[in-house]
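Heads up, one of the protein chains got dropped from this complex, but the rest are sitting where they should.
Chain nomenclature is as follows: A and B, assigned in order of appearance, with residue numbering initiated at 1 for each chain independently.
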Amino acid sequence: MTEHVATNETILVVGGGISGMTAALEAAETGKNVVLVEKNPALGGRTSQLYRYFPKLCHPTCGLEINLRRLKGNPRVRVVTLAEVTGIEGSTGNYTASIKVKPRYVNESCTACGDCGRAVETMVDDPFNYNLGQHKAAFLPNAMAYPQRYVLDPAIIGTADADRAKAACKYGAIDLDMKEETIQVKAGAVVWATGWQPYDAAKIQPYGYGRFKNVITSVEFERLADIHGPTGGKILRPSDGKEAKNIAFIQCAGSRDENHLRHCSRICCMASLKQTHYVREKYPEDGKSTIYYIDIRAIDRFEDFYQKVQADPSVSFIKSKVAKVTEDEHGNPVCHGVDTEGYKRYTTPHDLVVLAVGMEPSVKGINIPGHIVADSSGFIEADPANGAVFGAGCASNALDVNRAVQSATAAALRAIQVVNKVAKAEA
Amino acid sequence: MSANTALAEKYRNNFLKEIEEQVEMGDWVKMCMQCGVCSGSCPTNFQSAWEHPPQELFMMIRAGKREEVLTTTSMWNCTSCYNCIVRCPRKLPITHIMHGIAEYAHRIGKAPKMQATRFFSGLFWKNATKTGRVNELKLSMGLYFKDGFAQGVKNGMAMQSVALGLVKAGRLNVMELFGGHKCKDQKGIQAMLKKAYEIERSRKAAKMAG
Partner (left out) sequence: MADIKVAAYICKGCGLGERLDADALVKIAQKDGKVPLAKSHEFLCNADGVAMIKNDIANEGVTHIMIGACSRRAKTEAFFFPENAVARANLREGVIWIRPDTDEARETTQEMAEDYIRMGCAEVKAMTAPGGNTNTGTSKTLLVVGGGVTGMTTAIEASKTGYPVVLVEKTGALGGWAAKLYKRVPVHEPFKSPADTGVGDLVAQVLGDSNIKLYLNATVAKTDGAPGRFIVDIATESGATHTEDIGAIVQASGFTLYDMNKLPELGGGKSPNVVDQAGLEALAKAAAAGDGVIRRPSDNQPVKSVVFVQCAGQRDPSGTHLAYCSGVCCNTSIKQAMYFKDANPSVDTTIIYTDLRTPGNGEDFYRSAQEKGVIFTKGKVAQVVPNGATSTVKFHDLILDDTDAAVADVDLVVLATGQVANSGIDIFAAPKTEEEEAAVEVKPISILNLTYRQGKDVPQLKQGFTDSHFICFPYETRRTGIYTAGPVRRPMDIAQAREDATGAALKAIQALENAELGRAAHPRSGDLSFPKVRLEGCTQCKRCTVECPFGAIDEDEKRFPVFNESRCRRCGTCMGACPVRVISFENYSVNTVGAQIKAVDIPDEFSEKPRILILACENDAYPALDMAGMSRNEYSAYVRIIPIRCLGSVNTIWITDALNAGYDGVMLMGCKSGDEYQCHFVKGSELGRVRMSKIDDTLKTLNLESERVRDLEVAITDIERVPEMINKYAAELVAVGPSPFKGF
């Protein structure tokens, strides 16, 4: 939160999701200075866009609140948002990173009072809600946003709307002259925690994502269930706003498939099992979930959770990779395929189809600045050739939150080892 | 085969090995992970067409169900649309495996004799290789009368209007029934086919020898 000067005893953490925040905080709470770089205007990453976690069904924002409080009270972490690392030069113990910082058009004087948002008329897609809804072009990224500061969408810069926003702000917080800049940050070690992105479901052509409105992805479904989401927490289907009570979950949408992602994304089975709970929660009387799967990968102690869902009469399991989805005359998506346990064909209409999309690294190995060794899916491997650039969380593997945090904690120690060595050499 | 040996072979790799050795692309069978997308994507997706869909056949092969696999009509239903190949997450060449199993079943005399596709294929091959040209009239008649004279007449009657239409349009010559047209070098065709059979035999022998 302060502007400490980065040196080669500083740890640069790239990515402000749960892995990056963890790495930054764990290092800072061990007494190290950290620069935390986040691409979006607020920290929190993809987990902050989830409604609940498996297997506890608790809310990710609860952990985020704790992490933000840790951050607010810790002067050792310097947070840079709207920023992307474009280059890393140097070697272990002595790196210089180039960081491109996009203009926010709002400075530190912002009190998040919301006057600019009320003054602006333009609506833009809301990426926090995976563009399922829109928000004003002067906006607070989300209710938990840190920094708790508004952002102006570049689309309104140079328009009357921007002037309206500026005029509405009593605190001189809006600065329309901000420009993109590139800053250089020194660091002894780098933790690369840029996380994951959902596999582009439109590439799985037979499932009709992008053609049928009522075929959505698992991450979008999280937003539908969330009170902060576009429907205020109601599970309504996109085509007609009808309550979606009979929901199909299609597993391995992209994962375990040589035509798409070779690897298993690990989290999707548990995520769908969890999402059946949302259906039950919102429609206790007549909610119905069907999971189409190849293998249910409720790994280790998550088995409990699977057994509980199995015991729920509102959830059925069909061992089958769905062959295709069509749409009937009522706009219902229809799943076609074969239940391979005993060969039964099905043609089943649902209110909504949720594709359990796979996880791929947000920044693929080959696109990480510096020569980073990665596996064929683009996840960073632990390799001495990477020097003091350490992969953490889902940049290093398809991981659930718990394992991502564990990985980030380990990465923080590896980074500390490097800067401790630098400190010792300099002492 | 005694009951004991039958049991002993179940779920052992004997039949799988036989398929791997004898069937074109048969060594892909082991790669199936039973997701069922092949069975579901098949456009001939009516239960009756496929007594055992592809992924189930693969499991049956692994389970050593030799008789059931080789005598089923299932794989004969494949229309080579390649949907299954496109969709298979393990990239199994399912279409080719289906044809391979069918061909093998036929080769060792296990294939159901009167299965329509098999019958048609045989008819077509004979018809085409005899003169080097396909005699469509003979081919249709052969197929219509597959299940006996009475059924043949019935089939013919059912297609009457189509046939008349074709005759009118000059697309069907009734005289074809007596002889019909040939290619210019009928002997050359036969020699070519003979050579092809030889190559095929030596390739298979080589494969068997490992």
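Definition applied: a residue touches a chain if its C-beta (ideal position, glycine included) is under 8 Å from a C-beta of that chain, and two chains touch if they have at least 3 such contacts.
A quick note: this is a predicted structure, and the numbers were derived from the prediction, not measured.
The missing chain, though absent from the display, is touched by one residue of B:Leu16, B:Ile101 or B:Leu137; that residue is B:Leu16. Which of A:Thr86, A:Ser109, A:Thr347 or A:Asn367 touches the hidden chain is settled by the complete complex: it is A:Ser109. From the options A:Lys170, A:Arg211 or A:His371, the residue with contact to the chain not on display is A:Lys170.
Across A:Arg46, A:His263, A:His336 or A:His350, the residue that sits in touch with the chain not pictured is A:His263.
Although one chain is not displayed, its contacts with chain A can still be listed: residues 1, 18, 25-26, 29-31, 51, 53, 56-67, 69-70, 72-74, 108-109, 111-113, 140, 143-144, 148, 170-171, 226-228, 232-233, 255-256, 262-266, 295-304, 307, 319, 340-342, 375-377, 379, 381-383, 397-399, 401-403, 405-407, 409-410, 412-414, 416-417, 420, 424. Although one chain is hidden here, its contacts on chain B can still be listed: residues 7-8, 10-13, 16, 30-31, 33-34, 55-56, 59-60, 62-63, 65, 90.
Methods note: only the chains that are shown with their structure count from here on.
If you average the CA atoms of chain A and of chain B, the two centres end up 50 Å from each other.
Chain A meets chain B in the complex at residues 206, 252, 256-260, 294, 319-324, 336-340, 343, 345. Of all residues in chain B, only 33-37, 39-41, 45-47, 52-53, 55-56, 86-87, 89-91 touch chain A in the complex they form.
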